[in-house]
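A single protein chain has been removed from this complex, and every other one stays in its place.
In order of appearance the chains are A, B, C and D, and numbering begins at 1 in each one.
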Amino acid sequence: MELATQLIAYGILMGLVFALIALGLSLIFGVMNIVNFAHGEFMMVGMYVAFIISSYFHLDPLISLPFAAAIGYLLGVVSYHFLIHHILRGPMVAQLFGTFGLMLFLRYLAMFIFTPDVRSIKQGILVGKTLSIGWLTIDVSKGVSGGLCLLSFALVYWIIHRTKLGRALRATSIDAEAARYMGIDTKKMNALAWGIGGATVALAGALLAHYYYITPTIGMLFTIIAFATVALGGFGSIVGAFLAGLMIGLIMVLSGQYVSELKFTFIYILYFLVVVFRPRGLFGW
Amino acid sequence: MRQVLKDIFSFEDRPRFERIGFVVFILIILVFPWMVHSAYGRVVMIKFLLFALFGLGWNLIGGYGGQVDLGQAKNVGFGAYATALMMFWWNTPFWVTVPIGMIVAAAESFGVAYPMFRLKGHYFAIATLCVALVWKELFVFWDWTGGARGVELTIRPTPDFTYMQFGSPIYYHYFIFLLFITQLLFMNWFRKSKLGYELQAVRDNEDAAASLGINVYRTKVITYTITGGLGAVGGSFMTVYYLYIDPDFVMPLDLSILIAMTVMVGGAGSLWGPIIGAAILIPLDMYLGAWLGAGKRLGIDFMVYAVIMMVIAAREPRGIWGIIERLRKKG
Amino acid sequence: MLLEVKNLVKEFGGVVANADISLGLERGKIFGLIGPNGAGKTTLFNCIAGYYKPTRGNIFFEGKDITGWPAHRVTKVGIARTFQSMKIMPNLTVEENVMVGAFCRISNRLVARRDAQEILKLLNLAEEANVLPTELPIATQKRIELARALATRPKLLMLDEIAAGLNPLEIKEIVQTLLRIKEERGLTLFLTEHVMEFIMTISEVVTVMAAGRKIAEGSPEEVAREEKVVEAYLGERYAKGKSD
Amino acid sequence: MKASKRIFLFLFVSVLSILIVSPTLFAQVKEVKIGVILPLSGPLAPIGKSLKEGAELAADIVNNKYPELDISIAKWEGIPNLGGAKIKLIFADSRGDPGWGSEQAKRLIEDEKVVGLLGAYQSAVTKTASVEAERAGIPFINPDSTSPALSKRGFKWFWRVTPHETWFTKDLFDLLDGLTKGKAPGVKAVPKSKLEPLAVAAENTEWGAASLAEIEKFAKERGWKIAEGFKYPHTAADLTSETRKMIASKAPTFLFAPYVADAILFVKTMKEMKAKPRLIWGQDAGFVEADFYKTLGADVNGILTRDLFSAEMGKVKPVAGKLNEMYKKMTGYDFSGSSARDFVGVQVWAHVLNNAKSTSPEAIRKALNELHIPGKELVMPWKGVKFGSPFPNDTQQNELGSGVINQYQGYPDGKLHIIYPFEFATSKLIYPFPGWK
Partner (left out) sequence: MLKVNQIKVHYGRIPALHEVSFEVKEGELVAMVGANGAGKSTTLKAIVGALRPVSGNIEFNGIDITGKNSAKIVRLGITYVPEARHIFGPLTVEENLLLGAFTLDSKHDIEERLDHVYQLFPKLNERRTQKGETLSGGEQQMLAIGRGLMSNPKLLMLDEPSLGLMPKLVTEMFKAISLLKEEGRTILLVEQNVREALELADRGYILQTGRTISSGQGTELLESEIVKKAFLGL
C-alpha cells in the first residue's frame, strides 16, 4: 500500500511535467499540422536558462522561470519566422526533417557554447528539499513543479478556450484560410502557437532543471516521450495531452518498478494499442 | 516475362540526360577504387552505396507510398541479426542468411502492418517509430540475441566469398555495388509496375484509389512488407562489413531518421532521389565529422549539417531532385 | 434490374442518414437522385459504392449481394463513381490518372496505357495527357475524374454533383458528353445533383429524398409536380418557373 | 550542351571531387602519429572529453621536458630512440557509433598513416575499430574499455592496458569480504548479515550487462546473496521506480553501473527518497566523472566507487600528485580514472616506440609483447604494464594492472580517498554510509 501510493505520487508528478512538455507540441500540431522534432531541444534551452541564472548570476533558479518562458517564447517565434513558416507548404517529409535540422542545430549549438558536460543546479529554495506527509515522501521541487505545471496548463487552457485570442487561434487551426478572411493574421497566430509552445516547454525545462541533470543531448528522449504523449492524447487536444501525460508518467513509474528494462516498451505498446483502437488518439479531433 | 525483363533493364522512358548521367555514375563507381587512393574516400563511397541502398528501399513506402516510416532501422536490424546469429551459431553461409533475414523482416512488417495502417500521417509515423524502438529494447533485453553485448564474428584471414569477408575494402565496394544495382533495377521495374502505379494513386488520394478498384489497405501492406525485406539486405551487409553488431548500432532511431532523410533530401518518390540524397548527405556528414569532429569546440560539424538540412527543407521541399526537374523544365 | 437497393438503413451513432431506402435501377437508363442538403444522397452513394457499411438492408448488383463490400471490390464488379469534392491524384499526369483506372481490369501496363489514351480521346482530353491535373481548370479536372471512372469499364456509373459550379453552357456540354458515352459504352447512369437544368433534362427516372427517406419517384415531370417535392425541395419559384 | 545536362554532370563531378580531395597530410620526419578514437560527440561526449585531455597531457609530457616529474617520459623530448621524434595524436570522433569507429580507424590507418591506434572507450566501438587494426596489421592499444570479451578474441594486434570487469568485480568482493573480516581501515569487522543481500542496478549497455553478469558470477562463487539485480534503459527520463525498487529490496548494499547522467539521477533520487543503504558502490564510469561530484557536491560523500585512480594517489605516489596538479591547471578539475587511463595509454605507446626503436608494426608488436613498465613509472597504483593472460582465455592483456576502490569524503572540497587495496588506503573507511542531509 505504502509503495503503491508512493509510486502513484511519483508517477503523477512526473506525468504533470510530461504533460506540460507535451502541451506545446500538441498546440503546435493542432494549429498547423506539424510535428516538431526540436521540441525537446526547446526544453533543453529552458534548462540552460535556469542553469545560467543559478550558476552565473547566483540567483535562485525559481527566478529563472519567467526568463525561461520568455526565451522559450522568443525561440518559438524566431524558429517560426525563420524556418517553420517556410516549410509549412512542403510535404510532411520536408517538415519532419526541417524540424529535425532545427533540433540538431540547437543541440550542437548548446554543445558548442556549454560543452558536453553534465550540469545541474545545486542551490535554490526548492533544490534538494523533501517533504513528508505520513509515509509519503516528496521532493519539494517536484511537488512545486507539478503544481506550476498544473497552473500553466490551466492558464493555457483558459487562453485557448476563453479569450478572443484563443478563439482566433482555434479558428486558425480549423481553417486558416477562412480565419484570414475574418481579418485574423494567421501568420501571427502560427507564431503565437510556436511562442506558447516554446514558452511552456522551456518552462517545463526550467522546472525540471531543479531536480534533473542538464546536458545538450537531453532533448531527444523527452521529444519521443512527448510524441507518444501527444499521439496518445490526440494531436491538438489540450485535455488529451494532460491526461496522456499523467498516464505515461504513471506507467513509466509502475512498469519501471516491475520490469524496468522494458519500461519504454510499455509506453510504446500502450500508445500503439490505443491508436489502433482509436486512430486519432484518446481525445483527437 | 519478356516484358518484365525489359521493364527491369530499360530506362527508355527517362529523358536522355538522365540516362547519360546514370551511365556516367555507374562508370565512376566501377573505376572508383582504382582511381581514388584515399582509404577514407573508399569508405565513404561504401557508406554512400549502403545508404543509397537503404534509401532505395525506403523510397518504396516513404516516397512512392507517401507513408512516412520512421522505423526502417528495425528491418536493418533484422537483416543484421539474421546474418550475425546464424553465422555465429551454425556457421551458415552469408548468401543463405540474406534471404532468411529478408523473410524475417518482411514477415514482421507484414504482421505489424495490419494494425499500423489503420493510422495515417503523423500517427503512422510515430507508430513506426515506436515499433522500431520496442524491437530495439527487446533485442537489448533478450539473451539469445546477445543483448546489449551484441554479436561479434570472427575474422577470417583470407577473402571468403561464402561468408563475404575480405581484408580489402575493394571487395566490399563491388559487393555493396552489386546489392545496390540489384535493388535499383528492382525499383526500376517497380515504378513501372501495376503495383507501382496503384501505390502512387493511394498516396495521392486514397478514396479515389479505392473508387478505381484498388485495395488501398492491401497495397499499403504489400509495400510495407517489401520495404521491410529490402531494408534487411543492407543490415546483412553491415554484419559482414563491420563484423560486430548490437542493437544500438544497427537499429537505433538515428538510423531510421537518417535513411528517411537521405531520401527526402534527394527527392522522395523519384527514382534517383535516394541516390542523390545519399551522395550529398553521407560524404558531407563523414567529411565534416572527420575534419571538424575532433576540434577544440565540439558540435560545429553538426551545426553546419543542420543548417544545410534546414535550408533544403525551407527552400526546396521536394529535395534536390525537385531543383533538377525545375531547371530541366526551364532549360 | 442492374442495381437493387432493398430497405437500406444507415445510421451514424444514432443519427439516421438513410431510413429504409429501396431503389431499383434498370440497365441502360439514366437515374437522378435529388433532395435537400443533408437528405442522405451522398450517404446512399457511399453505401452503394462501398465507402460506408449499411446498418441494415441489402444492395444487389446484377443479382449479386454486394452489401458491405469494400469500395475496391464494388468497383471490380462494375460500379464506378466520381466524387462531389474533387479527388484527383495531383502527382500523376492526366494519362497516369486514367491509367490507374484502367489497371482495374488490365494488368499489362502497355495495354492499360493504350486504353487510357482511347478514353482521353473520347473525352477530348488527349492534348492534356502528359500534364499534371492540378494545372488544369476545375471543369477539366471533372472530366478527368469522369475519364478515370470510365477507365474501370463500369456497367453503372454514379456521378455525385458533377455539374455543381458549372454554368449553363458547360452543363449543356457535359450532358452531351454523358449521353454520348452512355450510348457508346452501354452504361447505366446514376446521378445526384442540385442543378435542376441538368438533372431534370437528362434523367429518365428521378428519385427524391428528404431527411433520409425516399419521398417520391417518377419521371422528372411527375416529380416536379408532386406537392411534397415542391415543398421540401424545389420551392415555389422553381415549380412556378416550370409551369410557366 | 543543354543546361540540364551540365547540371547533372556537375552534380556527379562535384560528388566525385569531394570524395577524392580528402585529408592527405605530408608525413613529417620528426613525428610519430598515433590515432586516437574517442566518443567526442553524442551522449558520452563528457567522458570523451576527459579521455582526450588525459591523452593530450601525456603527449605533452613525452614531447617536452618536465624535470620535476620523476618518470622517464618526462625526461624525454620526444622519443629518444627515434631521434627525438615527437608524438602527434590525431583524434577522431567515434560519435559512440561502432560504424564510425571502424571508418575512422580506416581513415587513421591508411590516410593519416598512423603507426598505431589508441581508444576507443566504448567496448562496442573498440570491437569494430580493432578489427580494422587487425586486418591492417597495425597495433591497437586499448587503455579504456573494460568488457572482458575484448581480450578473449585472440587478436594478434590488440593489447589492453586497463584491467577489465572481472578484476574490478573481484576487487569489489575482496572489499566486501575484507569488511566482514575487519580488514577495512578504521572499521571493525562487520557481520555479513549487515551487508547482505546486495541490490544491483546496471544500465542495459554492453558494459552494464557485462558488469551485472560479473557481479552475479562472483556473488555465486563467494556466497553473497543478491536480492535485486536488474538492468534498466540507459539515459532514462526518470529513475524513481528503479531507485524505489532498490530501496524496496531492503538490501543494505547498493551496487550501480550507470554512466554519469544516470549516476547523478540515481543519487538525487535516493536522496529524495531518503534511502538508507549501509554501502553504496558505483562501477566507475558515471561515478568517477568530474561531472558527477561537481554536480552533486556534498551528496557524494560516503559513496564508494571502483576506479583506477584517485587524486589522493599523490600521497602514495608522488608522481601522481604532481601530474594531478598539472592536469588540474590545464582543465580545472582533478585527474580521474578516465583521464588517467588514456594518459597511461599514451605513456605505453611512448615506451613501446622507444623500445621498438622503429615504427614498423612488427617491431612495435615485438616490443609490446616484451614490454615491462614498472609500477613506479605509472600514475596508476599498478605493479606495472606487462601483457599476458591473467584470466582464462585472456590474451595480450596487462596482467599487472589492478583497480582501486575509492570513497568520496569531505566534498564539495573533499577528496576521493583510496580504501582498497587496503594497503594503499589513504583514509579510513566511512561506514556505514552516513546518509544525505
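Throughout what follows, contacts are C-beta pairs under 8 Å (C-beta built on N, C-alpha and C of every residue); 3 or more make two chains touch, one makes a residue touch a chain.
In this text the structure is predicted, and so the values were computed from the model without any measurement.
> I'd like the shown chains that the missing chain touches, ordered by label.
The undisplayed chain, in the complete complex, is in contact with A, C.
> Considering the complete complex, identify which of C:N108, C:N124 or C:N167 is in touch with the unshown chain.
Of these options, the touching residue for the absent chain is C:N167.
> Touch as defined at the start, partner being the missing chain; which of A:H81, A:K129 or A:R170 qualifies?
Touches the omitted chain: A:R170.
> For the chain not shown, which residue from C:D65, C:E135 or C:E222 touches it across the whole complex?
C:E135
> Touching the absent chain: which residues on chain C qualify?
The list for chain C reads 34-38, 135, 137-139, 161, 164-172, 194, 196, 232-238.
> Go through chain A and note every residue touching the omitted chain.
Touch set of chain A with respect to the missing chain: 164, 167-168, 170-171, 174-175, 177-185, 188, 285.
We take it that only the chains that are shown with their structure count from here on.
> Comparing A-D against A-B, which pair counts more contacting C-beta pairs?
A-B
> Among the chains, which one keeps its Cα centre farthest from the Cα centre of chain C?
D
> Centre to centre, by mean C-alpha position, how many angstrom separate chain B and chain D?
The separation of the two C-alpha centroids amounts to 36 Å.
> Round to the nearest whole Å and give the separation of the Cα centres of chain B and chain C.
Here the centre of chain C sits 43 Å away from the centre of chain B.
> Which positions in chain B touch two or more other chains at once?
Residues 137, 140-141, 298-299, 301-302.
> Can you give me every chain pair that touches, using the contact definition above?
Once each pair is checked, the touching ones are A-B, A-D, B-C, B-D.
> Any idea which chain D residues touch chain B in the complex?
2-5, 7-9, 11-12, 15-16, 18-20, 22-24, 38, 40-41, 45, 49, 52, 91-93, 95, 97-100, 102-104, 106-107, 109-111, 124, 127-128, 131, 134-135, 147, 149, 153, 204-206, 208-210, 231, 233
> Going by the contact rule at the top, pick out the chain B residues touching chain D in the complex.
My answer: residues 17-18, 20-21, 24-25, 28, 32, 35-36, 38-41, 43-45, 47, 137, 140-141, 147-150, 152, 154-155, 167, 169, 238, 242-246, 248-249, 276, 279-280, 283-284, 286-287, 289-291, 293-294, 298-299, 301-302, 320, 324, 327-328, 330-331.
> Under the touch definition given earlier, write down the residues of chain C that touch chain B in their complex.
Per the touch definition, chain C meets chain B at residues 49-51, 70-73, 75-76, 80-83, 87-92, 96-97, 99-101, 103-105, 107-110, 112, 145, 148-149, 151-152.
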